[in-house]
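Input: one structure, supplied below.
Yeah, one chain of the complex is gone here, protein chain that is, but the others are all in their spots.
This part shows chain A:
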Amino acid sequence: MKNYYRHTYALKVSLCLLFPLFTSITTYAQDAPYLVTGRVQDETAPLAGVNIILKHKNKGTISDLDGRFAINTAANDTLVFSFLGYTPQEIPIGGKTEFYITMEPSAQALDQVVINAGYYKVSDKEKTGSITRITATEIENQPVSNPLAAMQGRMAGVNIVQSTGVPGGGFSVRIRGRNSIRADGSEPLYIVDGVPYPSQSLGNINVSNVLGNSQSPLNGISPNDIESIEVLKDADATAIYGSRGANGVVLITTKMGKSGKTRFQINTTTGVGSITRDLDLLNTEQYLAMRREAFANDGITEYPFNAYDVNGTWSTNRYTDWQEELLGGTAYYNTASASVQGGDNQTRFLLRGGYEEQTTVFPGDFKYKKGSALLNLNHSSPNNKFTLQFNGNYVVDNNKLPPINLVNEARNLPPNAPSLYDANGDLNWEDGTFTNPLAQLNGEYLSRTNTLLSSGTIAYRPLKGLEIKTNLGFTTNTLKETKTSPHTIYNPDYGLNSSYSSIIVNEANRRSYIVEPQLNYKKSIGKGNLNLLLGSTIQKEITTKSLLFAQGFSSNSLIYNPASAANIAIMSNTEEVYNYRALFGRLNFNWNHKYIVNLTGRRDGSSRFGPGNQYANFGAIGAAWIFSKEELIKNKLSFLSFGKLRGSYGTTGNDQIGNYGFLDTYTSSGLSYQGMQGLIPVSLFNPHFGWETNKKLEGAIELGLLKDKINLSASYYQNRSSNQLVGIPLPGTTGFSTLQANLPATVENTGWEFELATTNFQRDNFSWKTFINISLPRNKLLAFPNLDASTYANQYIIGEPLDILLLYNSNGVDPETGIYTFEDVDGDDAITKPNDLKTIANLSPKYFGGIQNTFTYANLSLDFLVQFVKQQGRNFMANSPLPGTMANQSTEILNHWQQQGDNTNVQLFTTGLNQEAVSGYVNNYDSDSSVGDASFIRLKNISLSYTIPTLSTLGVDCRVYALAQNLLTFTKYKGPDPETQIYDNLPPLKLVSIGLELTL
């Protein structure tokens, strides 16, 4: 676990509660004439909330947020500085009036790192489950607009892949691997401030083509509003989330107000970005040579009239780097935020506002904008029996993008294609021979999301150890996205007018509320501590979506008003209601901080299942032994400052399937006939499907060496998912392609995770710390009764991972014919599916992780993260057009077959007339030569920050910093970007920015 605990607000909160004696920031003794002032810090930063007591008087104060204090005392008294997690210090005043104190962390400090486990909190040292976390420190150092991006490479067992570099796009998140045979059933559960946050996008892919997928729903959260992100991984941590915990739980906690002097902070960042990587494509000379050779190979000597690139219609001397032209722009990135916080021990508040914008690498005026507001209020009664907490978070996000991402155009346009503009500065259509890619930019994609997350907790503690509380949450998420296709995206020679202009509009809304009454009881029994939690959940989620297509406007300026369209079609209009109820509990017993047992359980009911299948029970047991507290170890192995063994076993579930799957239903087809709307059957239905279950086992050891200068944890897990809920693929002859059902198959995820945190060097002003995490996951299809007879027979293999491809075994290019050849496994003299698809390619990562180093020297701090992934991926061969056709190619194809006897890995060129070459090309997609190494090492993040000391003395903390994301990538991948891999999507951006933070 990481050591960024000293700044956790949880700690400070508990501190305030523990020391009610010092209720105001500065308590001046009325009767003493002698004023001392000073500042307390640890090795990195000022410490707020340090208790400063006068040893001989019952008086004291606490340090403010800048670590400053002032107290009236006597010249001969002694100051006692104490702070949880640090060794207390006694300093005689000895006539001095100014004190600068540096606190040393104590060995026990880790006990006090409090981790959010969702329904309860645990100290890091005494946790029984597997929980990893990042805090605001790491998030704020990254110029990213999606919280998922901030997690990449920093958490063992958490594999996050960015799927596009277009702002607003999505991510794939896998916590300890893929559990579900369904491609989309392995998403974790997101909880923001105690309220489930739906991870299904409201977007519609028909509208948001430019993103390559639907919008990321997590755009509704601003990373800078986040205090910490905890990821719950094993049964012990996730079973309390029952049916939704199978794929792990991501807990996002937003920032909370801190007591103390009212503090204002402003922060602003500005930066630039460009895409990380792209393909090496042919230049004009190479390209034209390819085309001419292809025609020659096909026996065509007179170029057809539509071969504009070679037949002289287009200049053969032009060269344009279309990737540079269409994707090579600079994206500008700006953020600004302001916050004010303060309060006393009874009431604390935080108000934050933020704004960020990011332009794109595309030509044209496109921009992603996000504004956020956060309000946090905490109140407790003076006797601490009653507490109230409110969080409100409102985010508006506006995205304006081209309607398509231009990636295919950039890669496929012949390098001698004509210029984009003619002499008059108008779009050039080259007399109808050139489909100008920029014409697409006359259309646009607009999206606007409004997200309100609100949650409240009311707690009452009527008796010592007893707490009754209710969490309340209300979330609403509204999306409106539109894509326009004005007639101006077509060649004006067609003579089209605005009656051909169209717009597609997706409007969606999701509202959900949750009520969770809970009872918490704590009791000491001898040296033991008992902790009991009982709670229940009622949740309702209503999702409405409507998709509208309007065409035919009297003017393009009316295009955003569907009412003025000649034709309007409502393509879909849906409303889904999801009802969910649960009862959950936890029993934790801790004997002498040495032996800990944790029992959790949940009974869940969901409306996604039919009668008789709605309820299921889930539970887990976790245990830990802190062996370093045994006398024997303490005496004999004194270098061991901490040692713990822990393990857990339990079950969780998965209900990530659509609503109403068990009902036989018809819906409006959206198509009308004879002026009447048609009805169509929605799908094949199965009334009997039920929960997917996931059994998780984990064992781990956590060690602290040399006074916790070295902290190591190693864990092994084994998760087995069975009763798989899948859309079983069916042949088209059934009328549909899938059927929802439970499949008696088991998927196993096992793996090792290591985390190592070391303080390599620490002296005076200089420190160097390293944090390394590495995960070695393994995914395996363990059991699948009757796999051979099932519809998955040719997709999965028992004993192999789910993320495999069954491919032809490429035998390279036949030196005689120049055409790809493949192993004819079944010996039938033809290359056919599925009998010849016998080569397995494993696309799941072999290992991944990150190495983070933090250097601080006085006021200067440097932090960098290197992310690494070892994996295979599909290369350009799986995606690029047929070499020889009118489309540019990767330079990899230069080494192609030209004459008999050539030994190469790329077959001869054809314009598409050589049928054998076309089949060879198509089969090559599905052969092992389309898979290659996609490992990469990426300098994911660097941050350099400097606090200007001279300004501190003026009462203003000023920090300047420089940040960079995805700065360098090392890979042998033969394709655009080894992370994204999706050929048609924009690679991620590398961003460099500088910023300024002022606190007063």
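Simple rule for what comes next: contacts are C-beta pairs under 8 Å (C-beta built on N, C-alpha and C of every residue); 3 or more make two chains touch, one makes a residue touch a chain; residues count from 1.
We adopt the following convention: contacts and distances are computed from a predicted model.
Selecting from "RagB/SusD family nutrient uptake outer membrane protein", "Phosphate ABC transporter ATP-binding protein", "Chemotaxis protein CheW" or "Cytochrome bd-I ubiquinol oxidase subunit 1 apoprotein", the unshown chain of this assembly corresponds to "RagB/SusD family nutrient uptake outer membrane protein" (UniProt protein name). Contact with the chain not shown here comes from a single listed residue; of A:Pro681, A:Pro785, A:Gly799 or A:Gly955, that residue is A:Pro681. Screening A:Pro92, A:Gly432, A:Pro785 or A:Gly955 against the full complex identifies A:Gly432 as the residue touching the chain left out.
Summary of contacts with the chain left out: across A:Gly312, A:Pro382, A:Pro729 or A:Pro744, the touching residue is A:Pro729. Touch with the hidden chain on the side of chain A covers residues 305-306, 308, 431-433, 435, 462-463, 466, 468, 491, 493-496, 499, 517, 519, 534-538, 551-552, 566-567, 569, 572-577, 579-583, 603, 605-607, 610-611, 614-615, 659-660, 663-669, 671-682, 684-685, 729-737, 739, 791, 793-795, 832-834, 881, 885-887, 912-913, 915, 918-919, 922, 926.
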